[in-house]
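After this line comes chain A, so read on.
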Amino acid sequence: MKIGVVSCSGEDCLGGTISRLATRKMLDEIYPEETVTICLPLFLAGGVEERGFAQNFPTISVDGCDKYCAKRATEKYSGKVSDAVMVADIIGKEAAESGPLSTKNLTAEHREMVDKVAMEIKKKFEAVLKSSSAGKKLNSGCGCGCGCGC
Partner candidate 1 sequence: MSKKIMVIPCSGMGKVLGLVAREAALKVATELCPGEAQTVCLAYIVTGDQEAREKIEGADCLPIDGCPKLCAAKNAEMAGGIIKREFRAVDIFKEHKGAKPGDATALTEEGWRMVDELADRVKDAVKELVREG
Partner candidate 2 sequence: MSEETFMGVPRERIDWYPRIDYTKCNYCLECAKFCPHNVYEVREDEEKKLVVKNPENCVVFCRACGKTCGPDAISFPDKAETTRRIKEIRKEMEGNG
């Protein structure tokens, strides 16, 4: 079973950049085998398969600022999130709302922020993993409607 991690786009502020990078860190390094992501705007631009994302996977949203775009858009178009991470609560509102950052200009300080947020995602992730693997089995079967249960 896999868990979805959905980040905001993060175009308006540093919190968004950190949110994206922390999400990538989950996908690339921390739990590469257990995580999937989706581009948030695909809920609208994509098809049924994309909109079904949060129904198929327990999903954690990661937002940079208190607009909570990732959480709200996921819940509006796809399904309820299992938990939500707010970057501003972790690195401070002021830092989070400063200007957006190119990955070219990442400093050690920024990387530290990314790590902190990633750890928070990890914590929530493990909690979600525990509770949902105890629950129903998700997203199995081939969906071909043949009832083969494969």
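As a convention for this text, contacts are C-beta pairs under 8 Å (C-beta built on N, C-alpha and C of every residue); 3 or more make two chains touch, one makes a residue touch a chain; residues count from 1.
Selection rule, in plain terms: all candidates are chains of the complex that A comes from, given by their letters.
Keep in mind it's a predicted model, so treat the numbers as computed, not measured.
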Candidate touching chain A in this complex, from 1 or 2: 1
Residue ranges of chain A touching candidate 1 (in the complex, touch as defined): 6-12, 16, 20-21, 23-25, 28, 37-46, 67, 69-70, 72-73, 76-77, 99-100, 102-104
